[in-house]
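Of the protein chains in this complex, all but one are displayed in their positions.
Up next is chain A:
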Amino acid sequence: MTVVRHGFLGALSPGHRKRLATFGHDVSFPGGTRIFDEDGVADRFWIIRSGLVALDVHVPGRREAVLETLGEGDLLGWSWLFEPYRWHLGAQARSTVSAFEFDAERVRAACEEDPSFGLALTNCVAQVIARRLKSTRIRLLDLYGPSDAGES
């Protein structure tokens, strides 16, 4: 398996990417597949090779609300790295999704065993979280609302 070099793993050294690859395998999800549910055990994570995945939140009495979509090169799932290892959101394939799937428990153990690998991987995940936080904050501004540009 060749782990993609772009996307969130771009900052990993070739050695660390190779090591990470030993914990993963190829998977495919047909469109509509529920990949994980909110509050479920975060025992895996994925790097998307192709297709689109919707991240959603459960709204009682209504359909899940889609908060964000992820595509090629994106990391799907970061709750596996932090206690209590439960998914914050749900995920569903919007189209056929091809991905690398990783065993989270084995990756966490490798992070414990090799702190330089653990630090590098944690940095990569932290960058993803920071980027998504920034995107969310920009969206909070509700930018596309009407602007009068001085019109009376």
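Rule of thumb we're sticking to: a residue touches a chain if its C-beta (ideal position, glycine included) is under 8 Å from a C-beta of that chain, and two chains touch if they have at least 3 such contacts; residues count from 1.
Going forward, contacts and distances are computed from a predicted model.
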item: Among "NADH-quinone oxidoreductase, B subunit", "NAD(P)H-flavin reductase", "TRAP transporter small permease protein" or "1,2-phenylacetyl-CoA epoxidase subunit B", UniProt-listed name of the chain not shown; value: "NAD(P)H-flavin reductase"
item: Option touching the unshown chain, where A:52, A:111 or A:125 are the choices; value: A:52
item: Sole contact to the chain not displayed, among A:27, A:67, A:111 or A:125; value: A:67
item: Those residues of chain A which, in the complete complex, touch the missing chain; value: 7, 52, 54, 63, 66-69, 71-74, 94-95, 134-135, 138-139, 141-152
